[in-house]
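First comes the structure, then the notes that go with it.
Heads up, one of the protein chains got dropped from this complex, but the rest are sitting where they should.
Now for subunit A:
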């Protein structure tokens, strides 16, 4: 009898895109020991003695096909089939305490009244039964099983099946009582969350002797099925799939052996329903995508053609290292030639007066002053080959004290970066000093200091005409520094063509060179293509000349 057994009792994991409620499994058990063998033995004896009558043969045939030795049942997901023990237990109403047990009592009485019982030996324990919790506690990983489970095992059993006592989840958290300072056992059971909630179902069998069903010690686990919300179904043991039957051996004195067959009985969806379902899902996703696209829209503001739009969002972060306290920064943006701005925009500003604080032996004033401006660049004269100049931010740091005296603490400038993105810059400053002690005394007592008449003298004065800038004679003293953060965005229609044609990305300076540079690049490309064509023509004519030469050689040799 060992030839037909399947000894692989391992677990198998399946993934299903269908809902788990469509799961069906066909379970069949068959007894193979003493009664069947005895019947076969007696059958052979009867066959050997042909003198006997027909009545005895019929009796033995009927006994061989007894229904208590074989049973087949198709079980759906979480479908409850009652065992004889449960029927006897829940028939008495006083044994039912929980609402589930009262429901079982009602079902059993209705089943007894209508005589519609489909199973005798095979029954199920669903996820809501108490057996699912007891079974997990009872399973022990150590061969000499401990009489009592550990504290961790008890906690894990309670945590894993917390869902049964859980209240319906509320969508909104109450504003008051966010924290439970003394959680109760029930609160811990309800609120603790583990990774994946798994529903479990056990298919059991009552393998007691014929006519003596209903004892709990004769119950055996045929199959354990687990499913989670992600469509993962694990079955232990696996379906037979044309392999041998599983061997199920009972305990006790008789040592009976049963055959176990597990078969997937889930019905496939029909082609029409499958197409309808796929079409429904596709329509749902398409409608959701259209909804998002309608929210986003299609329009976007664009600058006029041939104009570069520069948007700078920045902050004056801090000023550090200055002599006096209560600093503020006065700044403005200077636009060179070919640059323009919207008249409504403000290209200058003054920060608040900020008292410094010491950070790592340095006095720092925090401004956190946001500013934004927008400028446009339009190059009208194409013949001019010089690169465009970028806007410059000039700033002046001043201090204001309790007596309303203000002093110039430093001058500085910041060239707006020509690359897009986020930039963090620290600019050093200096202030003009005057020779002699009188100026310093005046600065200390009265306030005031030499000031620049034109602040663009920090870099290149606007009125400067000539080739060489000389600052000889101008006297300064080094002071602190100012930190800026700039976010530069550049916007132009030419960038669309650049990205559309998938050209090699050039720097902004090259693109801002205008049509003249692009024209020169185009000329180079055109010359290259012409040279390429000429080389191809030369390559095409060369084999003919060689063929003609070899033909002439052949004719001469033949002559």
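Heads up, the rule we're going with is that a residue touches a chain if its C-beta (ideal position, glycine included) is under 8 Å from a C-beta of that chain, and two chains touch if they have at least 3 such contacts; residues count from 1.
The working rule: contacts and distances are computed from a predicted model.
Novice: The complex lacks one chain in this depiction; which UniProt name from "Nuclear envelope phosphatase-regulatory subunit 1 homolog", "Actin-related protein 2/3 complex subunit", "S-adenosyl-L-methionine-dependent methyltransferase" or "B9 domain-containing protein 2" does that chain carry?
Specialist: "B9 domain-containing protein 2"
Novice: Which listed residue, A:10, A:297 or A:466, touches the chain dropped from view?
Specialist: Checking each option in A:10, A:297 or A:466, the one touching the absent chain turns out to be A:297.
Novice: For the chain not shown, which residue from A:89, A:108, A:260 or A:317 touches it across the whole complex?
Specialist: Here the residue in touch with the unshown chain is A:317.
Novice: Given that one chain is not shown, which residue among A:355, A:378 or A:442 touches it?
Specialist: Of the listed residues, the one touching the omitted chain is A:355.
Novice: Return the single residue from A:215, A:269 or A:346 that touches the missing chain.
Specialist: Of these options, the touching residue for the absent chain is A:346.
Novice: In the whole complex, not just what's shown, which of A:231, A:252 or A:421 touches the removed chain?
Specialist: Residue touching the absent chain, from the options given: A:421.
Novice: Residue by residue, what part of subunit A touches the chain that was omitted?
Specialist: Counting over the whole complex, subunit A touches the hidden chain at residues 295-302, 309, 311, 313-315, 317-318, 326, 328, 346, 349-357, 359, 364-372, 374, 420-422, 485, 487-496, 499, 508.
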